[in-house]
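Note that one protein chain is taken out, while the other chains of the complex remain in position.
Coming up: subunit A.
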């Protein structure tokens, strides 16, 4: 019994260690200039993962990451709605819809893409879009990227938007293929 306890605990610890940095990075950006603490958002997300861990632990890394991302997005949207109702003095009725409104589609698409495919996709971007996106992923702000390329800050915004659009276009056909294969094999 004690062994089982420890094994489960270690697996969950490993799961948190694996996904926490990426989630926290996203949370920091989402919570920037708000009263919401990124650490709280991430912690709440892992709390939601606890009752689901029996299912999550056997899924692919991509699927688990997509699940965590969706859950954190839900928690964040929940916060936004709560903030809005507090500002307006409305009852918290909207929160009830929270789980129901979560978009399953986005998660289902992304959980089929793995990091290798992403690596290949980013190599196919135009060089300036790829480099800008890489710098951005390293955590640099628009101003820093603008200085790096010696372009206006607004240009960085457009490059990143284009990079994301192209990445999505490169990755989502693969999603469609993967889904087809899944349908055939089932």
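Before moving on, here are some points about what is shown:
Rule of thumb we're sticking to: a residue touches a chain if its C-beta (ideal position, glycine included) is under 8 Å from a C-beta of that chain, and two chains touch if they have at least 3 such contacts; residues count from 1.
Keep this in mind: contacts and distances are computed from a predicted model.
With the options "Amino acid ABC transporter substrate-binding protein", "Phosphoribosylformylglycinamidine synthase subunit PurS", "Zf-HC2 domain-containing protein" or "Acetyltransferase component of pyruvate dehydrogenase complex" in hand, the undepicted chain maps to the protein name "Zf-HC2 domain-containing protein" (source: UniProt). Touching the omitted chain from subunit A are residues 4-6, 8-13, 15-26, 28-30, 32-34, 39, 42-43, 46-47, 50-51, 53, 61-62, 65-66, 68-70, 72-73, 77, 80-81, 83-84, 87, 94, 101, 103, 106-107, 109-110, 113, 115-116, 118-119, 122, 133-144, 147-148, 157, 160-161, 164, 167-168, 171.
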